[in-house]
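After the structure tokens below, expect a handful of questions from me.
Only one protein chain is missing; all other protein chains are in place.
Entry: chain A
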Amino acid sequence: MMNACPEKVIRMMDDYLDGEISPSEEKELKESLENCSDCRKIYQELTKTIAFVQSASHVQAPPDFVQKTMAGLPKESQRVGIKRFMRHHPLMIAAALFVLLMSAAMMSSFSDDQQFSFTKQENLVVEGQTVVVPEGQTVVGDLTIRNGDLRVDGELEGDVTIVNGQYMASSGVINGEIEEIDQAFEWLWYTIKGTFQDAVSFFGGNDQSIDE
């Protein structure tokens, strides 16, 4: 139905327009076009059509296209990223998980003790959040104060540990060591050190009992 022109000429035309014609066929096509006005008409219409389609002005994406596209990206792709990361680095995830759980446990023991507390010893006086050794009095024994300060106007015979508080300069006397722990990190370190020392003294105690 295409037209009266030989199919071969049409095929050669297509090859020519695709840029895939052999030199000998190109020559043959040219001759056909010279000899057949119908073939020529089709050829001219085809090239005109291609020119029209190619001349279709190049449209541009709207100015906010990039921004809109980026805003439309799904958020769960981040989860995909984490999953992929976990697949590729299982050991790292295990290590991270361990550290996370460890520190979470220690942090919680730290933040559980946010309330003001102190070791009860005789003769101690409390003024608000401050533990006071009154003037002229002597307190015997170690003292641990959490989330509060210490003022010594009298005399203290023992070691002092202050967590999240401070030892305020005062006129009294302390016969022992003073340790101030202010930060979560130090609290952690203190806990670890304590655990370690406990373990050492446990084994040490065992050794002694064996020796005896």
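Throughout what follows, a contact is a pair of C-beta atoms (placed from the backbone, for glycine too) under 8 Å apart; a residue touches a chain by one contact, two chains touch by 3 or more; residues count from 1.
Criterion: contacts and distances are computed from a predicted model.
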(message) Considering only the chain that is not displayed, what protein name does its UniProt record carry among "NADH-quinone oxidoreductase subunit E", "RNA polymerase sigma factor SigW", "Amino acid/amide ABC transporter ATP-binding protein 2 (HAAT family)" or "Phosphoribosylformylglycinamidine synthase subunit PurL"?
(response) "RNA polymerase sigma factor SigW"
(message) From the list A:P23, A:P62 or A:G128, pick the residue that touches the absent chain.
(response) A:P62
(message) Using the document's contact rule, name the residues of chain A that touch the chain not shown here.
(response) 1-2, 14, 17-18, 42, 45-46, 48-50, 52-62, 65-66, 68-70, 72-74, 77-78, 80-81, 84
